[in-house]
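The other protein chains are all here in position, but one chain of the complex has been omitted.
By letter and in written order, the chains are A, B and C; residue numbering begins at 1 in each of them.
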Amino acid sequence: MRLKLGMVGGGDGAFIGGVHRMAARLDNRWTLVAGAFSGDAARSQAFGRSLGLANDRCYGDWRQMAQAEVRRPDRIDAVAIVTPNHLHHAPAKAFLEAGVAVICDKPLTTTLADALDLAEAVKRAGAPFVLTHNYSGYAMVRQMRSMIADGLLGALRVVQAEYAQDWLASDLTGNKQADWRGDPARAGAGGALGDIATHAYHLATFVTGATAETVSAETSRFVPGRRLDDDVQIGLRWAGGARGQLWASQVAIGVANGLRLRLYGEKAALEWSQEEPDLLRFTRLGEAPQLLRRGGPGLSSAAQAATRIPAGHPEGYLEGFAQIYADAADLIGAHRQGRPLPASMLPGVSDGVDGVRFIEAAVASAAADGRWVALNEGAR
Amino acid sequence: MRLKLGMVGGGDGAFIGGVHRMAARLDNRWTLVAGAFSGDAARSQAFGRSLGLANDRCYGDWRQMAQAEVRRPDRIDAVAIVTPNHLHHAPAKAFLEAGVAVICDKPLTTTLADALDLAEAVKRAGAPFVLTHNYSGYAMVRQMRSMIADGLLGALRVVQAEYAQDWLASDLTGNKQADWRGDPARAGAGGALGDIATHAYHLATFVTGATAETVSAETSRFVPGRRLDDDVQIGLRWAGGARGQLWASQVAIGVANGLRLRLYGEKAALEWSQEEPDLLRFTRLGEAPQLLRRGGPGLSSAAQAATRIPAGHPEGYLEGFAQIYADAADLIGAHRQGRPLPASMLPGVSDGVDGVRFIEAAVASAAADGRWVALNEGAR
Amino acid sequence: MRLKLGMVGGGDGAFIGGVHRMAARLDNRWTLVAGAFSGDAARSQAFGRSLGLANDRCYGDWRQMAQAEVRRPDRIDAVAIVTPNHLHHAPAKAFLEAGVAVICDKPLTTTLADALDLAEAVKRAGAPFVLTHNYSGYAMVRQMRSMIADGLLGALRVVQAEYAQDWLASDLTGNKQADWRGDPARAGAGGALGDIATHAYHLATFVTGATAETVSAETSRFVPGRRLDDDVQIGLRWAGGARGQLWASQVAIGVANGLRLRLYGEKAALEWSQEEPDLLRFTRLGEAPQLLRRGGPGLSSAAQAATRIPAGHPEGYLEGFAQIYADAADLIGAHRQGRPLPASMLPGVSDGVDGVRFIEAAVASAAADGRWVALNEGAR
Partner (left out) sequence: MRLKLGMVGGGDGAFIGGVHRMAARLDNRWTLVAGAFSGDAARSQAFGRSLGLANDRCYGDWRQMAQAEVRRPDRIDAVAIVTPNHLHHAPAKAFLEAGVAVICDKPLTTTLADALDLAEAVKRAGAPFVLTHNYSGYAMVRQMRSMIADGLLGALRVVQAEYAQDWLASDLTGNKQADWRGDPARAGAGGALGDIATHAYHLATFVTGATAETVSAETSRFVPGRRLDDDVQIGLRWAGGARGQLWASQVAIGVANGLRLRLYGEKAALEWSQEEPDLLRFTRLGEAPQLLRRGGPGLSSAAQAATRIPAGHPEGYLEGFAQIYADAADLIGAHRQGRPLPASMLPGVSDGVDGVRFIEAAVASAAADGRWVALNEGAR
């Protein structure tokens, strides 16, 4: 079943909007039919036309889009919200209230209050809500999740997560992507913390099935003039007794997009790096490490289901992102047709709430000289 | 400009047809609107419908498709031919003669006579013809080509190419993909030779701008019962004086899709491996090796133009393949609109002829105990 | 000049004693001539004979050895102390007081009081004291140090150090090496902390020239029954403003000896891993990473001086350790002959005191729920 997609944000010069569109196209499950690509109606239309959209479905205002779309017989099945962080909550809520499923970029919102409010809205609406923690779409990430769920690691001991980049190692004032990410009003309380540490945190929770109980954080702003952190170093105490560090940095010269997860249990260990996403290193206690590969032998059905092409034909970032859209089509399609919803690994609004709790706890800890702060402390 | 694509072959159970469709979709330049997916009209229609195609554009016969499509006002702009090797020549020629641009899988044909005949047909038709030596779509492959064209390596000395896989390491009789590739009537005179050695050979020619003058080949059939080679070991003497080896194997256990090129010149060297396509190792004489990365610093405009997302967000096989389709859209779109054709790096029919010459020369050499055979010897 | 070496500890079944002996032999600067290999005189003699030593120089007591050796005309020039941690202080002090230079294994002592006392003893004796933080002997570690001293990284921002192993991932009670390392009476207050985290910490200080001001530590004992930590996760605030994490673990299944240092400055970055010690990744802001290699182009004189064989002929752990012994021969030889002491990068007693401060601060922080503890706090 092919579904119809609308988009809020993602116009000229945006990065992630284009990614969402490629991801939505790849598996032929979605057609982009509508968008509020810009607050300027003319620009929105010009951009929409460049994508082959009909003029009357290119809106200058997402509120208007929500209202107009739900009245159409060929209405969108879901809307992708790809705006800066501060513009997630309101449009997401508006579409949910109009009965439209939402596919929203991360972090969920800029405040925990907004996050909880949105979670309520999702609950009321009963419509699917998908948060694009896209790294959970990688086949080998799902392989890790399966292996841990199957008990192959035994009790988890150590969770080492990191997400390093270098694109903000110098002052990029004037760069559109850098500007909003460095502006508390648009990004929220976290810089690298919200932009990438939340990915690393979500990845660890997605794979292990556990959540952190408390965090101890040190945040830095290394580039002069920066208003939000560009480097965060966090200790985590995980439910179940595991301990771990999480490092996220946007000043790590020479590291392009270094999201990496290493998990050590009592019986085995897993190591995965996003820059070689098709590979996974698995070591049982007392045995030689094995190199599992997407498409290769020894994989779980979950990993196989997230695979398009044979081993050694690399799948990359867009394929991982596309998996989120493919799964979302299964979920939202079933919902639209009133069928039972399929089991799904998709990150949803509760992952988003957890992510915002993680951000707020880390900010609070850093402000308190690294005191261990509970993730649900801000919510009390 | 978005173009309309037809497809010959690529129905249920085919591998490469699905790849072509994903590649065509990714960059939003093509819409698949027609197809002869099967020789059985009902199956073709069922498959086409599953892709969202109109019933009347799902054909059971590619001849009929060629005739019907060119009469339509919304006719296809190009046809993708994704059938087994022996079914490239006839449909390609038919569509060309109908005035339809062709995007054809490799190797071009199963005989040199057919290849030359098709080259004539391309010339007569004046329509674009693209051969999907897809590895030439990778950004870092184009980076190598730019660097060599810019003289950074100086005179080439050594060209080491290899393409190893393991999927045919045991007898796969009954596997549809294996069966036609192992059948001389459908695959032509080469097994691994036609299927993958031609990719490695094309890659080397694409990057270096040179062609081999003579080859000395040793072909083996290691798996009992196999009728075509599953391992070929070739020496090449390149125009310009470089020397090199080419190894292609489908019995190399533990190697998934190991296409690799290493080039040593008098001033510098390049090393690239398809399994990590975003990386390129470049070493100048007397200096430390540099690791160039797609999306990173120091890249040519050609590499930048074949890039979708930032460094460290891996692009893979499908993106490289999509680049061929994006470039083909530029080329074929210009042709359809009567505009001047853009400069293009796309492999075309002459690359296909060279590939078949390479196959025939290697087969002849192997039959003559490794005698050095000129690539154009068979054509005399 | 060849020097004469004595050894305390390192008899049958010891690991590090054999390493010291191989390291001392490799560069032909030392001859082992005496030893107190065991507290049992007969066993000490049997072991010494197996090494080719004269009977009368194999002692059952290191005190006796110190007294006897200094009276000989062919006395040892230095003594290597390779006993468990709790047996460093007393013999080191005794030999120093007898006027014998000391080459001592790390960590320096099991308490800060002992460390400071030994530092006083070194000062009084005026004899060279070398602490075998052997990883500082690697050529590429010295290369990093040179590059940072030369300002190539600019102001340091992030220091990520780790030292992971897996040999203690399960209960090894009864294993001699594991037993003393897990016994507070013999190992001191730290398990992994003293055994390997101190190496990682020293490496970072050696390379950067900086020291940590405060640490925040989380220590774990994952294997049931263990009395000392087998995993430590530490935050560090470095003098000069850099921030960093240090992880040391002996339960990291699949990691053999993963000492790794990553340094990010405002102008460039360095990444090094002990398991491939000949390689060093260096990236300048805005440029492609370079792979420096021991013996290859672009190296400092310090790195060249710590190189025996050409690039690509791997030097390993024993060569790095041997460099400590070679440098110690230069230093101790000069001292013995009354010549001016050469400039030296050798770790000494003050590094040892810093290491013990680091252990004590980490233990104190862990006991105080991760409070930031100053490294010199325990000394006040």
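Note that in this section contacts are C-beta pairs under 8 Å (C-beta built on N, C-alpha and C of every residue); 3 or more make two chains touch, one makes a residue touch a chain.
Quantities reported herein were computed from a predicted structural model and do not represent experimental measurements.
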Of A:K4, A:R145, A:R293 or A:H335, the one touching the omitted chain in the full complex: A:R293
Omitted-chain contact residue, chosen from B:A169, B:A210, B:A239 or B:M345: B:A169
Residue of C:M22, C:A149 or C:A364 touching the missing chain in the full complex: C:M22
Among C:G258, C:P289 or C:G352, the residue in touch with the chain that has been omitted: C:G258
Identified contact with the non-displayed chain, of B:T31, B:S146 or B:Q160: B:Q160
Touching residues on chain B - with respect to the absent chain: 157-158, 160, 166, 169-170, 216, 218, 220, 222, 231, 233, 235, 237, 243-245, 247, 249, 251-255, 262, 264-269, 271, 281, 283-285, 289, 369-372
For chain C, the residues touching the chain missing from this view: 2, 15, 18-19, 21-22, 25-28, 51-52, 165, 167, 255-258, 274-278, 293, 295-296, 308-319
Touch list for chain A against the chain that is not drawn: 282, 286-293, 296-298
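Note that only the chains that are shown with their structure count from here on.
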Chain closest to the middle [Cα centroid of all protein chains]: A
Longest centre-to-centre distance from chain C, chain (CA-based): B
Separation of mean Cα positions, chain C and chain A [Å, integer]: 43
Euclidean distance of C-alpha centroids - chain B vs chain C, Å: 55
Centre-of-Cα separation between chain B and chain A, whole angstrom: 35
Of all residues in chain A, the ones touching two or more other chains: 255
